[in-house]
Structure formats: C-alpha cells, structure tokens
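Note that this complex is displayed minus one protein chain, with the remaining chains in position.
This part shows chain A:
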Amino acid sequence: MAAIRKTIISNCEKTFLMKNLSEWNRLDGRSFTEFRDINIVFGKDWGCCKVSLGKTEVIAQVSCELQQTKSSRPNEGMLNINLELNTMADPSFDASRQSDLSSQLNRLLEKCIKDSKAVDLESLCIKMNERAWSLRVDINVLNNEGNILDCASVAAITALSHFRRPDVTCDGVEYKIHSIKQRDPIPTVIHHYPVCISYAILNEGEYILADPTLLEEGVAEAFLTIGLNSYKELCGLHLGGNARLATKDILETSSKAAKRATELVAIIKNAVEKDTQDRLKLNDIGFHIMPIQEKIEKSTAELSICLDQWTLSKKGKKKKSKNEPMDVDPINENNSDVQQCKETITPLGNGTAKLSEVKGENEWAIVESDEEAEVIFVEPPKADTVSISDSNSEEEQVVVLNPQRLKKSPSKRKKNRI
C-alpha cells in the first residue's frame, strides 16, 4: 500500500515529522492512539450522508433497482459498493478510471461490509429466482486529508442503515413499485455495523499511529486496517506495505481498535436515530442547514494563545509531552511508572490524556477475562436480526476472535427473547 500512495512529500516534512514522533508528538497535537473528530450529516434523500473525519470529507448515496437474481444465489439481493476517487479531492489522484489505490480501497470496503454480511441480502429478494433488489452505494471523496478508508466505511454503513427502499407488490406477473408517498418505505436490515479502523506504521513498527493524516500516510511504511463491529468480531484485516510488526502489536492494536469501533457504532446509531426523529417531526433536513456558522464562531482565543501567551502554551506542551509516552506504549514502561504518572496527572482535570485507554491492554490475548463481554452484550439486539446473525456466524467466513464469547452470546440472546 505504501508504494501505491503517491502523495508528494518533501524531505523536510518527513524529517520534521520523524523528529516529532521521536519525541512522542504528533503534528496536530493528538496522541498516538487518538482519532480525529467524526461528523455525520444527512441529506434530504434516504440513504444520503456526508461524513467528515477531521478535514477528510466523503459523501455517500445509496440507490436501488430491481434486478434479475443471480443463478448462483437465487434467494438473495445484491449489494455493490463503489468508491470514487476524483482529482477534486486530491490532485495527485489518477484521473483514469481504476487506479491501484481505488481498487484496493474498494476491495477493503467490500471485504468489511459485504463479505461480513452486514446487510441482510435475503430480505432484499422479492421473488425467488426472479426479482431482487440490487443496492448500490456510491461513495465520493470530497477532500483527502488522509485516512479515506475509515471515513468511507463509516459513510457506507451509515448510508445503508439510513436507506429505505420503496415498497413493491407483485400480482403474479407484474411488479409494481410504490412511490414513497403512496406507501411507507422499508428500512434495510442491518445485522451488525462493521467499520474500518486504520493505523499507519512508521519506523519499522516503532510508531503505530491511529487515524493517520495525509502527511503521516505519505511517510508511513505500512498500513494496518482492521474491520470490526461493535461485538468485537473481526470483519477484515489488512496489513499492507513492508514493516516488521510483531504479532503482539497487532493484537494490541486490534483491541484498541475494538474500543474505537464500539464508539463509532454508537455515534452512527445515534446520528441515524436523531435524523429519523427529525424526519418524523417534519423538521427541515438536508445539507443546506449544515452548521456553517460553527466555523465563524470559532473563538479567537486559540489564535491569541499562539501569538501571545507564549509562557502559557509552553506549559501546555510540557504537560502533553509528559502524558503521551504513557498513553502510547504502556507495555515498555514498568507498571510502577505508569502508576506514578497516573497519580501526578489525575489532579489536572480536563484536557489531559484519557486514563481509561490504558486499561484495555491485551484484552484479546487473555481469553479468561470476560468481564468486558458482559458490558457489550447489554446493547439491545434487534429482534428480527438476531436469529439470522446467529446462523451467519456459524458460517466459515465470519471470524470470531474470542470463541467463549460467542458461546455465551446466543444463550443470552435467547434468554432475552423468552
């Protein structure tokens, strides 16, 4: 993957970035495990959303049409995911139809969403061996500031869960598609919400950066992309480029990613829920009411701090640099050291690093510690989806990292039903 990305990076940017990383600093002030803010806005249509991750922006639109079913799968609908990279997003993108980068990103998205059977394709079938819905997700990149994949995967799953298809009736011969005004449109059945989470690997696996920016992507040697859902089930793993990465690191990173996935899914669900509420209340919806003022109202305080209160900002930086090593590689440090750090940091209050991050160490490696599992399955599973997802997970393609948890979960779900 590293070779595919052709962002033009100058030598001085590279040296400055590496120098900063060696001091455990990232250029935008994030810690190594911190992600950029994600923002989801819905358009006027069903299945249209714009997702921004920092300054990376992506727009997704789901469309559907009736098609002849495939002979290999007569009782299933179809799902196509298409990610488009145009030169508008980044001049370095190839204008030709299929570049290596775009086919790779497309495949990863497909692996994450389609192959993990997130969308219930059987419910898309109208008549076996005859007609089924074919869903198509078009994703356009509006601005590239690094990590398109995370942004696109969130956009795709959000758009799919937001999408509603028109109702169809069949009188034996003819199919009639009812318009949205005639009959209420039907939501798509989503079994689980898989999202991609990417990490950039620099300096032969020494630095693992979450949610890399464009510059970090350009300097990185390898990329680790993990597809996960909120149940911590793995939906895809891709390690591209060349870096010597220990198995331990991958496991550790993926347990961190699992936490992020849970957060992301909660954000997606909240956003969809909020939008549905707005639609029910017949509020004005669409891109035209996007919060434009936000930018203008952004306080000027930051700027004046940069310009003047040099002493103050100096202090802030010092605090950060103290926190970050602890946040970044808690393994290398002794536990006593971490403890000390904790004690010194806690009184500082807001704005310091999150201490909770450190707890999630080696969650996957140790099978016995299942305390977390309890918390996860409290999340209310949809009544319809449960039975199907269970049957799915028995199939060979779904990889479950923690076998014990799987055994537990169906029994719990059954209990709920009774």
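Note that a contact is a pair of C-beta atoms (placed from the backbone, for glycine too) under 8 Å apart; a residue touches a chain by one contact, two chains touch by 3 or more; residues count from 1.
What we mean here is this: contacts and distances are computed from a predicted model.
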Report task. Quick one: find the hidden chain's UniProt protein name among "ubiquitinyl hydrolase 1", "Ribosomal RNA-processing protein 40", "CobQ/CobB/MinD/ParA nucleotide binding domain-containing protein" or "Proteasome subunit beta". Result -> "Ribosomal RNA-processing protein 40"
Report summary line: Given A:Thr15, A:Gln182 or A:Asn283, the correct residue touching the omitted chain is A:Thr15
Report task. For chain A, enumerate the residues touching the unshown chain of the complex. Result -> 8-16, 19-20, 23, 25, 27, 29, 87, 91, 295-296, 298, 300, 302-304, 306-308, 310, 313-314, 317
